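Have a look at the structure that comes next, please.
Just one protein chain is left out here, and the rest sit where they should.
Moving on to chain A:
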Amino acid sequence: MQVTGGGTGVAAGEEPGAAAKARRRVGPYTLITALDDPRTGLPVPERRHIARSADGRHTVLLSLPRPGADAGRFLAEADGSRYLLGPCAAPATALAGPGEPAWYSWPYQPVLPLPTALAVHGGPLPERTVRALGVALAETLAVLHGQGLAFAGVSPAAVLLAADRPRLSCFGAVRAAAPDGTPRSGLPGLEAGSLPPEQASGGRPRPLGDVYALGATLAYAATGHTTPERDELPAAFRTVVARCLSRDPSTRPQLAELIDALSIGAGTDAGAGADNRAATLLTPGWLPGRVIAALAHQSAAVLTAEIPVEAPPAPSADPGTSPVSRPHPN
């Protein structure tokens, strides 16, 4: 199996010229391939692509709102993500200007959405991977909560696996899907199992909602679905993940508890401090071999991909669409 996060075949260099010419342009970018593989069947709140600037110099991960989604809320969350801190945050570095169709982007690196990683691996991920994932994401959420933010969008598809650590994308997907006060159950793009009940009913996303969503996402990594039977979960963190999935936010664990529970018995250095447990887990072997192979395959295919070079359009042909934050000032 060689699913690489591109259902359309990432090896664009092999495409005939006609297909290459048909590539879509979005803002200053030409699309190379889709990041998500629809065959995984999990909802994705955004349409994500690997894309490249017209001069060929900058390859990015580019997100667009789903068809019919509110572009304004999408852009507002993208704008908010620019200030995210934490090792696994994925802040937008460029976004569409006023009047332009909505998009945001951040620099490309090889990543696999979590559902693709399971498909590539051939099933649920090893316990070691789940622990590392859980601790790294929990540490980043703790930073975020310290900034006074709720992520509101943790889901299997939002988690991207990179070589060194996971990245948390799709910031604010729940808020973008519908404003507070509007029921969100069944909205397109939101994965039901990782949507906290209080947010599904229209409540304002809060930090303990992120704990629920993270629990569901870890359950997915360990079992292949977000609403597992209790005994499907690995015994080592069965209890704590089940507590994350409590309907009542007040009975969910704090992130520090979750980090402790996931670290126990995983050989982490207790002296590493509560805010740096992930580093002791993200060591060689944290990702299974086939996931690394898929990352390398994606990287090689994107290195090989070539976008069609066109004569630069006359400056007057494109009025009033200069992005608010010009992409790639260098």
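Here is the rule we go by: contacts are C-beta pairs under 8 Å (C-beta built on N, C-alpha and C of every residue); 3 or more make two chains touch, one makes a residue touch a chain; residues count from 1.
Please note the rule applied: contacts and distances are computed from a predicted model.
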Could you tell me which of "Acetyl-CoA C-acetyltransferase", "Protein kinase domain-containing protein", "Carbohydrate ABC transporter permease" or "Quinol:cytochrome C oxidoreductase" is the UniProt name of the chain missing from the displayed complex? "Protein kinase domain-containing protein"
Considering the complete complex, of A:Gln109, A:Gln254 or A:Asn276, the missing chain is touched by A:Gln109
If I consider the whole complex, including the chain that's not displayed, which of A:Ala34, A:Ala71, A:Val143 or A:Ala163 touches that chain? A:Ala163
On chain A, residues whose C-beta touches the chain left out of the figure: 13, 52-53, 55-57, 59, 107-110, 162-164, 283-285, 287, 289-290, 292-293, 295-300, 303-309, 330
